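Quick one: structure below, then a few questions.
With one protein chain removed, the remaining protein chains of the complex are shown where they sit.
Labels A and B are assigned to the chains in the order they are written; within every chain, residues are numbered from 1.
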Amino acid sequence: MNQRSVVTLTINGAVVEARAAASQTLLTVIRDQLLLTSAKRGCNQGACGACTVLADGRAVRSCLSLALDCDDKRIDTIEGLGEDPTMQTLQRAFISGGAFQCGFCTPGMLLAAFALLTNNPRPSEADVRYALSGNLCRCTGYKKIVEAVLGAARALPRQVTP
Amino acid sequence: MASIGIASSPALFRPRTLTEALELLATIPGARPLSGGASLVAMMNAGLIAPTTLVSLTRVAELSGLHVSPEGTISIGAATRHNAIATDGRLSGTTSVLSRAAAQIAGEAVRNMGTIGGAIAHADPGLDFPPALYVTDAMVGIASNSGRRYVSIREFFVDWYTTVLRPGEIVVVLEIPKPKPGVALYLKHARVAGDFAIASVALSLTRQGEVRVAIGGCGPAPLASPEADRILSSDMSVTSVRRAAEVLAELANPVDDVRGTADYRKLLIPRMLTRALQNGVAAARVAA
Partner (left out) sequence: MSKHGDFGIGKSAVQIEAQEKVSGAAQYIADLYRPNMLFGAVLQSPHAHARILNYDVSSALSMPGVRAIVTGDDLQEHWRIGAFIKDEHALAKGKVRYVGEAVAAVAAESEAKARAAAAAIEVRYEELPAVLSPETALASDAAVIHEKASEYIKVFDTGTSGNLCSRTSFREGNVDQGWRDSDLIFEARYETQPQAHVSLEPCGALAEMDANGRVSLWSANQSVFRVQANVCESLGMPMARLRCLTPRIGAGFGNKMEPHVQPIAVLLAMKAKRPVKLILSREQDFEMVRARHPFQIRFKTGVKRDGTLVAREVEVLVDGGAFADDSPGVLGYALLMSCGPYRIRHAYCHGRLAYTNKMRFGAFRGFGVPQVTFAGETQIDEIADALGLDPIEFRLKNLKREGDSWLGGQPIDSNGLAECLDRVRKASGWTGKRRLPNGENSRRALGVSCSAHISGLLSTGAIIRLLEDGTVLLNTGSVDIGQGSNTVLSQICAEALRIPLDRVSIASPDTDGSPYNWGTTASRVTYMTGTSVLRAAAEVEQKIKDHAAEILECAPADLELIPGGLVAVKGISHRNISFAAVSGRAHWAAGGPIIGSHSWVFDQKTIDPKRASVIGLPFPQIGGFVFNAIVADVEIDESTGKCRVNRAWSACDVGRAINPQMVEGQIEGAFVQGLGFALFEELVWNGAQIANPSLMDYKIPTFVEAPSELHAIIVESKDPRGPYGAKSVGEIGINGVAAAITNAVNTALDVRLRRLPLTPQRVLTVILERELTAEAARAQ
């Protein structure tokens, strides 16, 4: 039973068709079929965060999502957020702050930070550490990442609450 | 050394109603329910299980969401995500223990995906919800295509990774009695943030001084005892706490694993209980 079904996914705002077997994860479909390789397979267990994508704006593990079960969500990967001002602010802060070394965890880290700032534009340092604690980094020791996220938060325009 | 990926792939069903889902689970041999995916897909990826049929519950709207009845009892749909529980202000007073436990599960992304029903059905002894559910005297609503039944959470876990769920049955709701004014906390001891608990204490303390406590991570089910609750509700002297800890430790059946040995976990019971009570009393003072 190696059946692959067609699934219609909304990825980075575009509607795309993919074929997947029921056991195939969103991670393998976006990497192998859609060739969006920013999401990484670091562990395939949901423990490292390198596969993080956004589903309806919330950070999720693409390695734990079955592709065929994702047709009702808007999926965003970092490739699709290049024009977003919040993401651009974060990326600039990461670059100037030295908030990555090997870069393998960076797409997932930026998406997790993006999701945080979307929900909480003025996070404390503890908020940042807590919200990002599911994203592992082995290179940086985390300090420069925290500083970059806090710096990006400060650089974002203050929202006027209606 | 299991392999990733399965040569032959399961069938996936995505029913929109509970009735449909239960019908599928009853009639297809080997069909497994899929909720958040945090446990099931991880095991599939590791090659530990190879289900032939998956029934995804993600489109069954009635399984999701938290509702408060006119009498004040709280119903939590089994497919409610951990983060929704972590941030729901209606889980107040003694029931805030559920939010506090939910907030310490894994990482943010897993909390966005995992569900309370999926978690307790998996029955990992290091889970955070079970001791918190014990302390709120939750009832587990179980459904199959032949009907519905309710089981006290304290009867739900019967052995390692084993619950009372029969083939074709799924958890559909957690019914929580009306919150009592007071404080609650969830003290978790783990190696790192997001890890499974080595041991944990769920505690609620009403304004009247009524204590409910449950210990996680020390056996196939949380440790809890009305006697321990009675002892602590009457007073929290060092002697009482020691006696209550002894009562709970009697029930303990922990394992040795890479997080700690069984002996270590038993040592933790009185110490963490003391710490939890200290924190609880302090929180009560602040709340007052």
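Going forward, contacts are C-beta pairs under 8 Å (C-beta built on N, C-alpha and C of every residue); 3 or more make two chains touch, one makes a residue touch a chain.
What you see is a predicted model, and the numbers here were worked out from it, not measured in a lab.
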Exercise for the section: For chain A, enumerate the residues touching the unshown chain of the complex. Expected result: 31, 35-45, 47-48, 50, 77-79, 82, 91, 94-96, 98, 100-107, 110, 125, 128-130, 132-146
Exercise for the section: Spell out, residue by residue, where the missing chain touches chain B. Expected result: 1-7, 42, 46, 189, 191-196, 198, 258, 260-261, 264, 267-268, 271-272, 274-275, 278
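As a convention for this text, only the chains that are shown with their structure count from here on.
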Practice task
Could you put a whole-Å number on the gap between the CA centroids of chain A and chain B?
Solution key: 28
Practice task
State the interface residues of chain A toward chain B in the complex, per the touch definition above.
Solution key: 1-5, 21-25, 44-46, 49, 52, 55, 58-61, 63-66, 68-69, 72, 112, 115-116, 130-135
Practice task
Would you mind writing out the residues of chain B in touch with chain A in their complex?
Solution key: 4-12, 14, 34, 36-38, 41-42, 44-46, 52, 54, 56, 58-59, 83, 106-110, 112-113, 193-194
